[in-house]
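Single-structure report; data block below.
Left out: one protein chain. Kept in place: all the others.
Right, subunit A next:
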Amino acid sequence: MSEVSLTAIDHSTDKNASLKQRLLRAEGSYRRRSMLLIAPLLIFLLISFVLPIGNILWKSFDNPEVVRALPTTLLALQGWDGESRPDEKVFVALVKDLKTAKDEGQIPSLIKRLGYEDGRYRTLLTMALRKLPDDGVESTSRSLIAQSTLWAEPSTWRSIQRAGRTLTAYYVLAAFDHQVDAQSGNIVELPKGQALYLSVLMRTLWMALVVTLLCVLFGYPVAYWLAKQPSSRANLWLIMVLLPFWTSLLVRTAGWIVLLQNGGLINHSMIALGLIDQPLQLVFNRVGVYISMTHILLPFVILPLYAVMKGISPNYVRAAVSLGAHPFRAFWSAYVPQTFAGVTAGALLVFIMAIGYYITPALLGGPGDQMLSYFVAFYTNTTINWGMAAALGSQLLIIVLLLYWVYSRVTRPANPAQRA
């Protein structure tokens, strides 16, 4: 009896396997054809999206300066115990490397890079380069140490070793206000005066959060009202909502300066109406940034909300009222929960866009209102520090990914039927 059922099971699994194979074969050509259709987009995304982002992520760890400039020094340091003063051959190698680097024009990037490890190395190297010991000198180490006792310190060489790795955590640590201590080699917080990015990051997140909340607060009623309009009129209003997109971001931002400045339209009319005596400071501070960013990002909340609300039958609220709920309660418990998907989609969109904002805070904010992107721009345009720019950029990227992960967990419906 059991034999019979066993063979039956075997038979069925065998059949299943071949069915699966047949299904794969049957769908294979369809899948290949659809791959072909989306191939242009895939290639475009790869070139314009995946590669640059990969490059940025790579740049925040890439550490080529010292490796390129001091190859023999690093080689000579390999046998060093890390505690005592290095051998004479290390000093000789350094001088040799510095000479080559000088000829090849690698000195500025080397000085910049070693300066990140410890500011004192800047003068140390400049001094050494000004008076490089000749080949003939009897002890290279002694003449270098004569310039500065720092050359005798093992920590100096440890720093060179650390900066000489092909990959570095320096930029990423710096982006989180940390560094590797030159003496101990431990990861420590940056001293108070130098710490900057964590507070900028917090400020960025906070400003984005405020803008998101404002957008949802203003956008929700607008979307609700739009969804209640007959569609011909709603379309007209939707065009009005989208109107800001027809002008460039720069023009809109400049427009806000005109409106919000001390002698601007808003202050002017409020003084004329006797509401205030002194003009309010509405621009070149946080208020101006909030006003303008909310205005610019509002459509990104309204549109997904409108789409969601349009699909909600008025019968839900009616049903709740017929069941005895006060209209407010009916709205709150029968309507609002059905718009959560739209709210989270819109809010996430606004938040993600807001944390990357650069022009608006730069033009409408004060020095204390600059967001993380300002520093990314600063490092790419002004100091040409790609490592730092890339690390800060990656920081934003990782936060966005984290947010997205949280979002997908939070919005996963409790109802498994909707999950499918």
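Note that a residue touches a chain if its C-beta (ideal position, glycine included) is under 8 Å from a C-beta of that chain, and two chains touch if they have at least 3 such contacts; residues count from 1.
To be clear about the criterion, contacts and distances are computed from a predicted model.
Going by its UniProt record, the hidden chain of the complex is named "Spermidine/putrescine import ATP-binding protein PotA" among "Aspartate carbamoyltransferase", "Spermidine/putrescine import ATP-binding protein PotA", "Acyl carrier protein" or "Amino acid ABC transporter membrane protein (PAAT family)".
Set against the missing chain, the residues A:Ala334, A:Met371 or A:Ala390 yield one that touches it, A:Ala334.
Contact with the chain not shown here comes from a single listed residue; of A:Lys20, A:Lys131 or A:His326, that residue is A:His326. Here the missing chain is touched by one residue of A:Gln21, A:Gln194, A:Asn315 or A:Thr411, and it is A:Asn315. In the full complex, subunit A makes contact with the omitted chain through residues 313, 315-316, 318-327, 329-330, 333-334, 337-338, 415-418.
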